[in-house]
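With one protein chain withheld, the remaining protein chains of the complex are depicted in position.
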Amino acid sequence: MPGLEDLYREIILDHYRNPRNRGELACPPARRAEGFNPLCGDEIVVYLVVDAEGRVSDVKIGGQGCSISQSSASMMSAAVKGRTLDEVRALNRAFKALMTIHESRLEGDEGDGSGTDTPVPDPAVDLGDLAALQGVVRFPVRIKCATLAWNTLTNGLEELAQPA
Amino acid sequence: MPGLEDLYREIILDHYRNPRNRGELACPPARRAEGFNPLCGDEIVVYLVVDAEGRVSDVKIGGQGCSISQSSASMMSAAVKGRTLDEVRALNRAFKALMTIHESRLEGDEGDGSGTDTPVPDPAVDLGDLAALQGVVRFPVRIKCATLAWNTLTNGLEELAQPA
Amino acid sequence: MATLSPAPHLAPRLDVLDARRVRAEFPIFERCRHLPLIYLDSAASSQKPRAVIEAMAGYYETCHANVHRGVYGLAEEATGRYEQARAAVARFIGAPSAREVVFTKNATEALNLVAFSWGRANLRPGDVVVLTEMEHHANLVPWLMLAEQVGVELRYLGITDDGHLDLSGLDAALDGAKVVALTAMSNVLGTLNPVRRVADAAHVAGAVVVVDASQYVPHLPTDVSALGADFLAFTGHKMLGPTGIGVLWGREAVLESTPPFLGGGEMIRDVRLDGFTPNELPWKFEAGTPPIAEAVGLAAAVRVLEGIGMEMVRAHEIALTSYALRTLDARFGADLVVHGPRASAERGGVLSFSFKDLHPHDIAQVLDQSGICVRAGHHCAKPLLRRLGVSATSRASWYVYNDESDIDALAQGLVACSELFCL
Partner (left out) sequence: MATLSPAPHLAPRLDVLDARRVRAEFPIFERCRHLPLIYLDSAASSQKPRAVIEAMAGYYETCHANVHRGVYGLAEEATGRYEQARAAVARFIGAPSAREVVFTKNATEALNLVAFSWGRANLRPGDVVVLTEMEHHANLVPWLMLAEQVGVELRYLGITDDGHLDLSGLDAALDGAKVVALTAMSNVLGTLNPVRRVADAAHVAGAVVVVDASQYVPHLPTDVSALGADFLAFTGHKMLGPTGIGVLWGREAVLESTPPFLGGGEMIRDVRLDGFTPNELPWKFEAGTPPIAEAVGLAAAVRVLEGIGMEMVRAHEIALTSYALRTLDARFGADLVVHGPRASAERGGVLSFSFKDLHPHDIAQVLDQSGICVRAGHHCAKPLLRRLGVSATSRASWYVYNDESDIDALAQGLVACSELFCL
């Protein structure tokens, strides 16, 4: 059994106790995206301002949930602030890759049954604090907690891509 | 495991090979009753003439099925011929009692799950050849074969009791 | 071969249940990972005693064949075992006849059978179905589906702030009701509902009473007639039995007026290319090859529970619940909020709680590190959780193999949670 220290790294607990960019932004100019994990009730709200150059000029996080979902949201907010949308997308891909590196399980030959291809992490992308969430993959039930914020952000960005 | 000799007594095989009272009767004066075991496809037709004194003056058996259902029908026909309806009913009760005397099974305390009361055999009734069918109770699946003829007869008698 | 008689050493005829002795009969507690297993999730599923595991293995090793209609001895033996299991279950719940006991795949199928087969045949658009706000999804979703398909109206009995069923609206709710479907014990709050009282009122109003006894039959002496139920559903895996089997009990007359549910082998008397005739009770509701080994396992579980004595099981759980309430209160005071009734005589051994601002997922995760298994989430009762104003709770639940030391470990584990998150 993997140890708790793999999951609750100090940096994660720090983001949980002292969440960064917590709050709301006026919409417009901000866009608001809401994410919900109906299985555990975790909730994330992302407020996002993208400037004329396609750069995330401001971001705020609302919602409530477990330490993993909340710290992941906090880290994400810090990581995307000031980045271009392309950079944000690359970060998102890198993070998803981090979350899908499965170890061989009890019966490794049979995989996890999801049948989806495992994304390959891009070594060029520096995840910063987010890398601390790596331990989550050893606790499969918690992966959805860690990815909730990113899925919410992605939905927000897709909406942004559509005519308002 | 009970032996075959319990089931296929010589007298049963004799009735199977040489069925008594096989045939049909004109209706009227005879009444016709049909019995069917949908689970195994066994079929019995009973033709019955009851005279003015309430006595079975003639009986014939048609149909097809396994040795147990056919020999039971043959024995029944021999047993009821010439009897009064009251005597026939007593025979029927005695035969049913014979067919429900369960031995203690694997887990005797739990019965056969049928929850019905076990009829008590009447020592005053002489079953004659029919007593040879006693071994059938040790082969529960076959009980329905043995009782088919009697159930058919009972239905016929009930109809007789109704205004024609 | 399997041990088929009630294990005598499980019935020490003491005044109190010796949980250590009982636990020794459950192989999983010997599982030697780095920590002893402190299993506090029996409300989700119970562990299995050796007698149950061996009964099933023994069945496969010595007498498996498909049941019914097989002429050969092996098939007859298998059929006997299967039908004896039905008789054992009937006896365990005080059913007048084994004909009233239908084996399903779980409690959920049993409740769906009632909603769909009895419901579609007997309910018309606008007919009222009364439910409660504390139902498990298994006793909600089938009725929601029926509401959509048939147009029945659903009404809900609410709950009071201390987690009891609110009966103040009962008479109004029953007006025009054709069905009242309620849980005998909440799997979240632990609340034991006044089933008899509701059933009597429902019967006066002309409604049929459906009881979800999934959390009741495993933990309390059950008598279907005393409860006043028309239908009663429960599930094997929560009562020391295997997965893959559930039970629907129904009053004979009500079952007779219920059309078949699934179609196939076993449930028919005759089939033609243009129609079919259903079989008699209870087989009319058992389409296809039934859960044979599972029935044998469930019968073994029933014998183990009878060996201990259901009065004893109940007394043990009251004692543990009292101990848990006292212990958690003393240690954590207002930091730990228990959802549901405080009096242990009014509740079963299921304790849902909120602890400081800690998220139940984090609590369950940290407790797991000490080998403690508790459930975190909505416990398949989302409407109830909304009513409680929480999105998830932590839930600890106990059974015959638990004792005070497990509660102590839980309390200790909660201290560790609190320290880790510094809240």
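The letters A, B and C name the chains in turn, as written, and every chain counts its residues from 1.
Just so it is clear, a residue touches a chain if its C-beta (ideal position, glycine included) is under 8 Å from a C-beta of that chain, and two chains touch if they have at least 3 such contacts.
The shown structure was predicted, so the numbers you read here are calculated from the model rather than taken from an experiment.
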Considering the complete complex, which visible chains touch the unshown chain?
A, B, C
Which listed residue, C:L144, C:L167, C:A315 or C:A409, touches the chain dropped from view?
C:L144
Can you tell me which of C:G275, C:G333 or C:G389 touches the chain that was removed from the display?
C:G275
Given that one chain is not shown, which residue among C:V152, C:V374 or C:L414 touches it?
C:V374
For chain A, residues in touch with the removed chain
1, 38-40, 105-107, 110-115, 139-142
Contact footprint on chain C, counting only the chain that is left out:
27-28, 31, 37, 39, 41, 44-45, 47-48, 52-54, 56-57, 60-66, 69-75, 104-109, 111-112, 115, 133, 136-138, 140-142, 144-145, 148, 154, 156, 235, 237, 242-246, 260, 262-268, 270-276, 287-294, 361, 364-365, 367-368, 372-377, 380, 382-383, 386
Touching residues (missing chain, whole complex) on chain B
1, 3-4, 7-8, 13, 16-17, 39-43, 64-68, 139, 142, 145
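Going forward, only the chains that are shown with their structure count from here on.
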Where the centres are mean C-alpha positions, what is the separation of chain A from chain C, in Å?
38
Give me the residues of chain A that touch two or more other chains.
none
Among all residues of chain C, which ones touch two or more of the remaining chains?
none
